[in-house]
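With one protein chain held back, the other chains of the complex are shown just where they sit.
When the chains are written out, they are named A and B in that same order, and each has its own residue count from 1.
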Amino acid sequence: MSRESILKAVKKNKPESLPLPEIDLSFFEEEINLVETFIDNLKFVGGQAIQLNAIEAMDAEIKKLYPKASKIVSCVKESTLGTISINKDTEPHGLEDIDLAIIKGELAVAENGAIWIAESDFTIRALPFITNDLILIVEKKDIYLHLHHVYEAISKRERTFGVFISGPSKTADIEQCLVVGAHGAMSLTVFIV
Amino acid sequence: MKVGLFIPCYINQLYPQVGIATLEVLEKLGVEVVYPTGQTCCGQPLGNSGYEDDSKGICQLFVENFKEFDYIVGPSGSCVYHVKKHFDILEQTEEVIRVRKNTYELCQFIYEVLGKTDLGASFPYKVGIHKSCHGLRGLRLGSCSERMDDHYSTEESLLKEVKGLELKTLNRVDECCGFGGTFSVFEEAISVKMGKDRIQDHLDSDVEVVTGADHSCLMHLEGLINRNKQPLKVMHIAEILNSSI
Partner (left out) sequence: MAHADEAAVFNKDEAKVDWHDKALWFVRQKRDKSAHNVKGWENLRDLASAIKANVLSNLDGYLLQFEENAQKNGVTVHWAADAEEHNKIVHSILAKHDVKKVVKSKSMLTEECHLNPYLESHDIEVIDTDLGERIVQLAQEPPSHIVLPAIHKRKEEVDVLFQEHLGTKPCNGDPQYLTSEARKHLRDKFLKADAAITGVNFAVADTGGFVVCTNEGNADMGAHLAKVHIACMGMEKLIPQEKHLGVFLRLLARSATGQPITTYSSHFNKPEPGKEMHIVIVDNGRTEQLSREDFRASLHCIRCGACMNTCPIYRRSGGHSYKATIPGPIGSILSPGIDLKKHSSLPFASTLCGSCSDVCPVKINIHEQLYKWRQVIVKDVPQPVVKKTVLKIAGSVLANSKMYSFVGKSSRFMLKHAPRFLIYSKLNAWGKARDLPEVKNENFDEWYKKRKKNE
């Protein structure tokens, strides 16, 4: 193990201590409509937003959007469309042919269309990636201006695994042509309640 | 105010008309200008090639030649930048510090120090600006496309006041021309390709005259234009500001 020698070399070679700057949020504050900005950015990254007046209307919308989906994992009590139930012992490889996963997003970020979800929201870490299509639900009050605020909001969480998701899986590795649907979900629909 | 006229070596030898225009523009503005005849070079060709240590004598001579002036003004952004930035290799005496601080590129001197924009020039042509990199990103003669600052441009501010002149906007507003001093010979292929692409941008933008505040870039572009017989004329910005066509 080279641990000691590396640490010794760092100690010897590093410059004199420099201060850690404070993040002054006043540089970044903007008076903008959070919901609209979020929706614009979500579209820009290839996702679609649907605003609902009441969560009860969601299942009907989902059936319209994904009429062929039969293998559905619902991680929210507001949807009754789930056909496959999972728990923490579920083998992730078995989720390979899931059509649709429905997950509650904890927070959303207006500046980049991203939604924060943590392991406790979807039980099996592979789920939001391995599912063919993904639905996230976000409450209007949980949309923040930018990442600085969001990190403060999630600072008290139990840290295991969490992810910001911004749009569906995509790649532009062939001649810079944008193709949606690389390895993760082929589409992302966000219900804003 | 006494100004020392700094005419970089390649302008002195190859483009005397640029030196003349610079002097005349400054005199029109009522500035007392003196050209110290012992001057040679700023040392940039050596520094950029890695031989900074061998250029100390050159830099010291520059300081000797210009130490008595209130301002030192030259028509070449990259040379001025070299004095300001890379004379850190000399012992930082009061003289050296003063010379570094008071050396200005011509447009910057007119705009910032003299506070003038309208020089009474007229030049009825379509003009494209080549924003040389050392002037732009070194001396900050203008905002560059990489940074998210408010737009400004010293050269544009001066050219906008020239009667009859139509300023054209390029597709790539501030890409490098590929001169780069000894880069132009040691990386010949890329240097030529970069120059050709810059020229094409001016042609595509309906430009008749390419100008700029650094004649080394212009020398490179002119060499390509002349070889390829392209319908573009190359002139230093001092020549345009000194025109009354």
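Just so we're on the same page, contacts are C-beta pairs under 8 Å (C-beta built on N, C-alpha and C of every residue); 3 or more make two chains touch, one makes a residue touch a chain.
Keep in mind the model is a prediction, meaning the values are calculated, not measured.
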item	value
Among shown chains, those touching the left-out chain	A, B
From B:G47, B:G128, B:G142 or B:G212, residue that would touch the chain that is not displayed	B:G47
Residue among B:Q60, B:T117 or B:S157 touching the omitted chain	B:Q60
Option touching the unshown chain, where A:V35, A:I50 or A:V163 are the choices	A:V163
Sole contact to the chain not displayed, among B:V99, B:L158 or B:C176	B:C176
Interface with the undisplayed chain - residues on chain B	7, 9, 11-17, 19-20, 23, 35, 37-41, 43, 45-55, 57-58, 60-61, 86, 133-134, 136-138, 144-149, 172, 175-176, 178-195, 197, 219-220, 222-224, 226-227
Interface with the undisplayed chain - residues on chain A	1-3, 5-7, 9-21, 23-24, 27-30, 41, 44-45, 88, 92-93, 96, 109, 111-114, 124-126, 129-130, 146-148, 150-152, 155, 159-177, 179, 181-185
